[in-house]
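A single protein chain has been removed from this complex, and every other one stays in its place.
Note that the chains take the letters A, B and C in the order they are written out, and that residue 1 is the start of every chain.
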């Protein structure tokens, strides 16, 4: 059984690492903030003093951090994975980052005979805990097949999308669709609210028909209750939109709706609500229309 | 059993009228284009020479035409329903029209002691044929309850939304969400396409996760095959968006995403594809990005 | 010297009518709100009890009201111009209205041998007072030439644009450009303000260079001082954008920037500032960015 290293024990990473422990894997862990490591140590993981040390003790290293610079830092930075990597090491980056950065890092690693998969996930904290994440994988097909048993511990739907970067690209397409679906819910609800509709009934009707979407089912009821507790944070949604828009810029693809939605969501950030869940997008529409949903009941 | 009149035997109206005949109702029918009446006559309906004559022979008159002016014409115009209506007649308008026009017409009818429900539908030709439409009803609650047996012949989910106009408003909220969900699919797919993703795989992955929506499931595969056969026509979607935007203007609600989508869909109309299905929205994105999905395989 | 009738003595109409009196024309006037007529009567104009009576006493009738329905009402409504018009009467509509309505009204008038010019203006209250308006004229060329001496009393640049409706279309193009130029100023200034630039200096620099525009010169300094006193009212700007967008819809021309700007300006209306000047557009950007320019000094 392969020895696994795990870097990044945040909201997503910690439950994923636990699932690997439960599945019987020997696990070496590292996190920037030391305190987050403790629970895993108590469950039997081994602590490391640096990503380098994680790499020295692992056959496969999984990374689950926030953005492209974080990935670059823990892999290529001082005391990074690359410094401790033996030839043949496999690195699985499950963060959502720039497809270009994913490819560049993969190339640099390949010079050291380290192989890399980009394997971002969808499904949120719940999916991480329950091991039901959807995982979109890019990289060498053989490496993907070799790692499949590990990925199956973490997720339910695992799809091989093609060469290096293709996992990240799939995730960005996913986030583009999610963002516009969220904006759709906001515009439909604010219109109904201002017109005096009973929003619970409105949600029932639209959810069951052609307007139905995962975002409507999950976020619509929270918007109506003004429950902004984060499932997926607005700041992370915005980071993903920036990645998508920047990638689209390089490809020369206009994405007018996504660009507009990115700007509208920024209103939420300007309100100081970047750490709320994406359903806080409704706050932007409330500002535009100068009402709050609660005033309308 | 009530005698029913049916005005408007188009793609939606004809199968709805047939379902009423099958359910045993006596039916008097009228359509602007005469030829569309014949099939219903052969099935046992009675023809009328005008909306007025339909009204004279009915307890309940159902209207299923295209837009606000059509509704005004068949009800209030020369030889319109109002001229043949006995006090106590019930009129059910199942077209999608302006909530303001719905209310104005209802008021004028109430002066003649004719009661009106606005009851637009969602579910398309398929729903009309199978009697599984979703129906959103506005108007006096007693009248709604009185008509429920008839509505249940035509649809499956029937929701009472409130006073006159509330059915139309619900439908417009529904269409706003649908429009942005369609744009979401277009932007996600064009990005993936330009980046070289396998679009069938992309559809599988995004459909099953947080990006999932009815529009993605129904229209995504058609977009990828460039199958633009109409389910719901782009020209009708655009009419509904115009109604929604105009209604939002009167309420003072900004709908930036809807307004932008309305403009983008216009590119499809400028291409001469207004009579194609709403999945032809992808043609707009193809123009913006200067590629066709088929070139990208 | 022709006898002139003048209908609509608002902010624009009253100074225009005064200029005609000063130029020596006999003037018969009517206004919906009676009190606005008094000043002109004291200057020598004759009052009339209806648009019909204005028409009975005039060779040329000038109309300066707000929107399409107002024009239809005073011309075609009860006691309207058409009822008092002798064959050969010339009607000059200087309001900004729908090009389609302009053409329809012109056609109806031509059945009575009344000729019509559409001649909307640009230049604001100042231009109306000083007789320096820019006037864009559509209608029969001969009628235009016949009326030129009168138009020259009211404006400085008078341009014949073509057949009936072409004056209105020119005005709508003008308003589309103005709206986006205003949004340009707002976005440039809010960016500079949030970044801590000295806004007076910023205005100086951008006004003198490639970013220069009439809107920047006129509205920029007012925005920076938060002086929202109306020159041209936001509600009128919005009415003109609705006309432009509706006209573009009929022509099948997508105007994405105009549509977006129309929605953004609606935020100003939702703030209850529709009667402020168009420079209040900055209030929308302030809301989006959650700051006020004054907080930033």
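By definition in this document, a residue touches a chain if its C-beta (ideal position, glycine included) is under 8 Å from a C-beta of that chain, and two chains touch if they have at least 3 such contacts.
Everything quoted here is computed from the prediction, not taken from an experiment.
Visitor: Of the residues C:122, C:164, C:235 or C:279, I need the one that contacts the missing chain.
Guide: The one listed residue touching the chain not shown is C:122.
Visitor: Any idea which of C:81, C:136 or C:150 touches the chain not displayed?
Guide: Of all options in C:81, C:136 or C:150, contact with the hidden chain holds for C:136.
Visitor: Looking at C:202, C:273 or C:293, which residue reaches the missing chain?
Guide: Missing-chain contact among the listed residues: C:202.
Visitor: If I consider the whole complex, including the chain that's not displayed, which of C:44, C:149 or C:252 touches that chain?
Guide: Touching the chain that is not displayed is residue C:252.
Visitor: Just to verify: which one of C:55, C:74, C:169 or C:282 makes contact with the chain not shown?
Guide: Selected residue, touching the omitted chain: C:169.
Visitor: Pick out the residues on subunit B that sit against the missing chain.
Guide: Given the touch definition above, subunit B has residues 256, 260, 266-267, 270-271, 287-291 touching the missing chain.
Visitor: Where does subunit A touch the missing chain, residue by residue?
Guide: 242, 249, 252-256, 259-260, 262-264, 266-267, 269-270
Visitor: To test your reading of the contact rule: which positions on subunit C touch the chain that is missing from view?
Guide: Those residues of subunit C that touch the unshown chain are 99, 122-124, 134, 136, 157, 159, 161-162, 166, 169-170, 172-181, 183-185, 187-192, 194-198, 201-202, 204-206, 208-216, 218, 232, 244, 247-248, 251-258, 260-261, 264, 285, 288-289.
To be clear about the criterion, only the chains that are shown with their structure count from here on.
Visitor: Please identify the chain lying most centrally, where each chain is represented by the average of its Cα atoms.
Guide: Given all protein C-alpha atoms shown, the central chain works out to be B.
Visitor: Just curious, how far off is subunit C from subunit B if you go by their C-alpha centres, in Å?
Guide: For subunit B versus subunit C, the centre distance works out to 38 Å.
Visitor: Going through subunit A residue by residue, note those that touch at least 2 other chains and give them in order.
Guide: Counting only residues that touch two or more other chains, subunit A contributes 256, 260, 288-289.
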